[in-house]
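After this line comes subunit A, so read on.
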Amino acid sequence: MTVFILSFLMLLVGVHGVLTRRNLIKVVISLTIIEFSIFLMLALIGFISGGEAPILDAGISAGRMVDPLPQAMVLTAIVIALATNAMLLTIAIRLYKKYGTFDIRRINELKG
Partner candidate 1 sequence: MKGMSLIVKKMAQLMSGLIFVYGAYIATHGHLTPGGGFAGGALIAGAFILMILANGSGYVRLKRQEEGSSAVESAAVLMALLLATIGLAAGTMVFFNNYLPPGIPGRLISGGVIPLYNVFIGIEVAAALMTIFLALVIYKEEISK
Partner candidate 2 sequence: MQRFALFIISYIFWLLLTWSAEPGSIIAGLAVAGLTSVFFGRYFFQNAGKFIQPHRYYWLIIYLFIFTWECIKANFDVAYRVLHPRMPIKPGIVRVRLNLRSPFARTMLANSITMTPGTITVDIVGDNMYVHWIYIVSEDPVEYTREVSGRFENYIKKIFE
C-alpha cells in the first residue's frame, strides 16, 4: 500500500508544479511528472508478487504472469506522452519567439 501512496504523492508534486510555476518549460516538466506518476500507478496495479514477465517461453507456465493489460495501456500512453510533450514544447518556443519570454504572466500582459 505504501507504493500507491508514494506514487500519489508524486502526482501531487506534479500538480503543485503546474499550479504554482510561471515558466512554460517548468509547466511542461510538471505535466511530464504527472504522466510518469500515472504510468507508475498503472504498472503497480498489474503486478503480482513472484510473477513472471508476460512472455511465453519454455519452462514458464501461464499461471504466474503479471497482468498484460495495464502494460499494453501504459505502452500506448508513453508514446502519446512523447507526442504531446513535443507539441507543447513547440508551442512554447513559438511563444518565446513572439514575446521574448517564457513567463506566463508577462505573456498575458503583452496581448496582441
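Everything that follows uses one rule, which is that a contact is a pair of C-beta atoms (placed from the backbone, for glycine too) under 8 Å apart; a residue touches a chain by one contact, two chains touch by 3 or more; residues count from 1.
How were these picked? Simply put, all candidates are chains of the complex that A comes from, given by their letters.
All of these numbers come straight from a predicted model, not from anything done at the bench.
For subunit A, the touching candidate in this complex, among 1 or 2, is 1. Contact residues on subunit A toward candidate 1 in their complex (touch as defined above): 53, 55-57, 75, 78-79, 83, 86, 90, 93, 97.
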